[in-house]
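Note that one protein chain of the assembly has been removed; the remaining protein chains are unaltered in position.
On to chain A.
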Amino acid sequence: MFETLSDRLGKALEGLTSRGALKESDVEAAMRDVRVALLEADVALPVVKDFIGRVKKEAVGEKVLKSVTPGQQVVKIVHDELVAMLGAEEEEQKLRLLGEPPQALMMVGLQGSGKTTSTAKLARRLKEKDRKKVLMASLDVNRPAAQEQLKVLGEQIDVATLPIVKGQGPVDIAKRAMQAGRLSGYDVVILDTAGRLHVDEALMDEVAAVKAAANPSEIMLVVDAMTGQDAVNVAESFTKRIGLTGVLLTRVDGDARGGAALSMRQVTGCPIKFLGTGEKSEALEVFRADSIASRILGMGDIVSLVEKASETIEQEEAERIAKRMQKGQFDLDDMRKQLEQMRKMGGMEGLMGMLPGIGKMKKQLAAANIDEKMLKRQEAIIQSMTPKERGNPKMLHASRKLRIAAGSGTSVQEVNKVLKQHQQMAKMMKQFTKMGKKGGMPTLPGMGGGMPPGGLPPGFGGPR
């Protein structure tokens, strides 16, 4: 729906052929587009103005590199400045839970921003990653069944919740939670407060009282990534009234550009600590400034892609496949491993979402319906083959196919489809390695050739 900043700047600076340094007039022209791009991304106006001022200073007089256009150069400067503003020191980024246990962590925010879901996500992370003993307590006596919701989530992730006592107010619940935390040796007590409007005096008083009672070391403002210009008002009020120590941005798995992140960072002065990236309790990521910066500018997220890929793919394995591919070998075992890797990276959709300029293709992909289930079925088919068959697909005759279909709970047609896909992939791998040798094809670092760079394996693009 919106043009990306790169597109815009490309156009605005098209006529600009002069090399050398960026002139003030060039920068002025470019900043008009930057401004619109940021506003369309829902960065709050005062923050936009401040930001433009900073970038102008940076950009005027900057040398335009030979290999890039002035537009690209400006995008780079804008991007870097955005990263600098969004980011925080690594130490600052961590949850503040040092000190005598139990430490209280208080979740606050507007109605419907995602506090309860995020509470469960943080609890799960603290339990699994940091080996903490966590207690969750819902202080939401406003929304019907809110306390019940947290209780159910607690059961799902196997984290204790404070028993519900009907009729008790938020402050008393908080006190009871802290006491339970002390008595039963919990490390962390997460207090999930009711959603409230920052202009609701009574409710803001109430949350201040909860703070006084529980003395939390971390007060996390939960904000929806789709928030518009109001983000500044919310950030301002919550900061002034109760003080914050961190921000958690939710619904980052949507397609909002997430400009609220910049507004939040600027106005609260607090680090953005986490991103909510889905409805499941494991869908929580540590905030990364460069990834959100690219997103706000509509530039895709190559860095994330590369890192996510390298996290998931065991390096050795990738190298092994790369070596085999160079020799033109790519058997069904290799294919299975690739399918598995793809699934781990969030399927094709998750993967493609991180690539720039892929908006249109994403729709096609969605239409092609490549989902986790399909990847799993294909993996199952290959797993039902003997090692010999995997090494030499040519030996797969009708009876063997029948056996494999039965073994994997699929059909012979599906088995055939996988075989065909394997053939196409093997062919393409050969082409890629040829191109790679000529130096024409960039290889994504960390991918180790595990995926054909810049391209989709055949059979993954078109409609089924």
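Keep this in mind: a residue touches a chain if its C-beta (ideal position, glycine included) is under 8 Å from a C-beta of that chain, and two chains touch if they have at least 3 such contacts; residues count from 1.
Heads up, the rule we're going with is that contacts and distances are computed from a predicted model.
UniProt records the chain missing from this view under the protein name "Signal recognition particle receptor FtsY", selected from "Phosphate transport system permease protein PstA", "NADH:ubiquinone oxidoreductase subunit NDUFA12", "Acyl-CoA dehydrogenase" or "Signal recognition particle receptor FtsY". The chain not shown here is touched by just one of A:Glu148, A:Asp205 or A:Glu282, and that residue is A:Glu148. Remark: the omitted chain is touched by one listed residue; of A:Ala21, A:Ala84, A:Val165 or A:Leu197 this is A:Leu197. Of the candidate positions A:Glu40, A:Glu62 or A:Asp187, contact with the hidden chain is made by A:Glu40.
Only one of A:Ser25, A:Gln156, A:Gln179 or A:Thr386 touches the absent chain when the whole complex is considered: A:Gln156. Of the residues in chain A, those that touch the hidden partner chain are 1-2, 35-36, 39-42, 44-45, 110-114, 142-146, 148-153, 156, 197-199, 224, 226-230, 233-234, 251, 253-257, 259-260, 279, 349, 366, 369, 371.
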